[in-house]
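Yeah, one chain of the complex is gone here, protein chain that is, but the others are all in their spots.
A and B label the chains in the order they appear, each numbered from 1.
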């Protein structure tokens, strides 16, 4: 038992909220990188990013299922839910910034960090959480509700804390002849609403399915304890899919981490529109069509989060209505990314993901290049 | 779904020729061949599959290249994604022209000997015509199997609906059919008590709903019987929401895009409105999904059981004169689609399966001089005749969205009127007038060039013109007729020197009677909808047919059948009810060509069901 271990059901619920926030927070960077790719190039990268975006949606939904299973109420409209970018994520002893940016080597380096399998080195084993190095006003993803100034060693460790919390609280409840899995079964999102080439959605109803759900999230992200494939579907973990792009080669069965031996693939690192990283609406001239479109996108994204919230609160079939909105986002994001950013020669626009009503939005940094 | 990487490597022609006798040699990688390959591999049999196309589309990158070809093609016809390949040429409808009386046109791959010019197509590429099929998967009706007995028309099958029913369910599983049982229980169709389709039905399009609003509750009278009108959803071979109740509550796991590495595509249908000619995301079934499973089967020793040899065109069948069995197959393997250079190899097998489609299978037999005891190889060619009717709805219907077709009017698929005229099923085309007029591009040209619209008027104009389009495509029954046929002639050959198919066809009067009624029916429906009829059949149209003082442009349906017809004896048919050749005991001619009639059902589901039946017979034969 560590100082950061989960002790109460309320704390577990808060952790699961943060898990949802974390899973959701990976979607805007991946989505933006995906749609920044120019037509006709980077087909392999497009496929890889698409797999991962879709699976992050799965992870978000799985986290909601666990939260629902223990009687929680998922809320993606909470003012602190939507991340402000750049947001910080734990990566070993440091934390790092996740940005909204175009597909590039830098973007990929960040994505690898997001999904990196990480074990504490010996000198840190058994030690507590790690001191944050990013400023307090940035969104700290995967943080501990009681220790906002600290961070976990890795996302894996964050999820392990949740798994241990579930086991601890369920054992406690069991001793008292009850269970923490008191949620209404009809609130679970079932597989007919989500399926893909890899991973399936399943209802979480007990201790066992909850731990399976957490294992799926971890394995799809970083692999199964050093294995590049997850154990269920023999599906390549996200980390290694990104690595394929960096190495220019596909993995195949039997490969060791870091050494893909499958067919070669081509990456055109210049084959993306030059968008301004972490653009904020305030940086786009007032009255411009681009600003209007960026603002409209954010409003629509807010509606999307409201719809998901309703879907996760007893109306699973609404997820089907969320699907066309995701496709609509593709069209809008493409347009934002292809429009030049006024007063920034050589730079294009981007969605800003500043969700109305969200308090986690850092104040826009006024830099000298901004001419409003 | 994952293709084993090795399966995409080009099999070497010399190795194939030298590798002795296969258990089964299959010609064609469409759905028929794929099902038999998979069933055989799962039973431990060694299979060689020959594919005339390049096989490049086996990987996702190759598949996506087809999509790019489609995007870049000025003419978006139903073969536009598939690059020209003179060594494995295929019919392409934009090349057709009307024939003068007695004229033969050999300028296209299929030699059109008339009098009717058919724009029917099939696709000679890995995956066969399932690469461009629309994927509507209705079952044939009980009565369709015995039209001779019931209506005095066509032929009876040597099989009853009851005998094929279980194989229909296997085919629905393999294709992954999306439909709701309650929507398919019209005209006496029944399903076993607990049956559900693998996936739930796709929702009707907004256009379907608008049409339904106008006609539901009304009816038509024909030959003294009343038929209620209603838009009903079609069963579809594309991914929808898996039904958790499928297979006794085990549910169904949809199969997405196939590739040699894991991809996330081909989940639920996204509504690309492009089932024909190519689903961009592989949400629609193609036989590559079945073949991925076949290629994944390993023998005990670990080697794969199914080998694919691409760029391999079957050219001649060699028969053992002592026992009539097929001894070997001569195959021309070309190196490059741009050159006729090829090597000729001979392949041997215990069983041969020709699954090249109704025209190519018949062509191969005829080119090998094998007309069969009955003399019926190539005869009884059938294809659904389509009569298009198009109109503008009074209200905006959001045309150009959905799968190619989600619903239709299907209550006249059966009835006593079939004693005198063809039955039909009507598709509502979600892509508007595209098939009839080339919409919406043709509309754009008219609005800009002729109506001089620009700016806001043009934007309003295209909405007014395109979003209200309604196309009713009448799929008319065509009965077997021995004079409708495929033949070959040494004077017409392709780049590899293989004889090309010659098509002679007259649209039967039974069908034209149905077409004439269909036209009147369409006008009634349009009147009830308040829709402006824009239908116009040009006498210069290649498919123009005059009947009782009126003219109709008849289109092919790409539902080819009948050329190696199934029957009860070697004198009345080419194959038996297991699709085995009467004359050659180790030869199976499979696919639509075996069907004695086609009713008003798109043929793929039925021929897939028949291939499950044939698989069992082949395995029995090999034991």
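Just so it is clear, a contact is a pair of C-beta atoms (placed from the backbone, for glycine too) under 8 Å apart; a residue touches a chain by one contact, two chains touch by 3 or more.
Convention: contacts and distances are computed from a predicted model.
Set against the options "Vegetative protein 296", "Sugar ABC transporter permease", "Deoxyribose-phosphate aldolase" or "Membrane bound FAD containing D-sorbitol dehydrogenase", the UniProt name belonging to the omitted chain is "Membrane bound FAD containing D-sorbitol dehydrogenase".
Contact with the chain that does not appear here is found for just one residue of B:54, B:467 or B:487, B:467.
Within the set B:106, B:180 or B:209, the residue that contacts the chain not displayed is B:209.
Looking at B:441, B:493, B:532 or B:568, the residue that reaches the missing chain in the full complex is B:441.
Only one of B:175, B:196, B:278 or B:426 touches the absent chain when the whole complex is considered: B:278.
Looking at B:97, B:454, B:536 or B:616, the residue that reaches the missing chain in the full complex is B:454. Mapped onto subunit B, contacts with the missing chain fall at residues 67-68, 70-74, 76, 202-206, 209, 240, 268-274, 278, 280-281, 396, 398-403, 406, 430-431, 434, 440-441, 444-445, 448-449, 452, 454-460, 462-463, 466-467. Across the interface with the omitted chain, subunit A contributes residues 38-40, 273, 285, 287-290, 292-293, 320, 323-328, 330-331, 334-336, 338-340, 342.
By definition in this document, only the chains that are shown with their structure count from here on.
Within the complex formed with subunit A, the residues of subunit B that make contact are 1, 5, 60-61, 64, 68, 200, 241-244, 251, 253-254, 256-257, 260-268, 270. The residues of subunit A lying in touch with subunit B in their complex are 40, 43-44, 47, 50-51, 54-55, 190-193, 195-198, 200, 235-236, 250-252, 262-263, 320, 323, 327.
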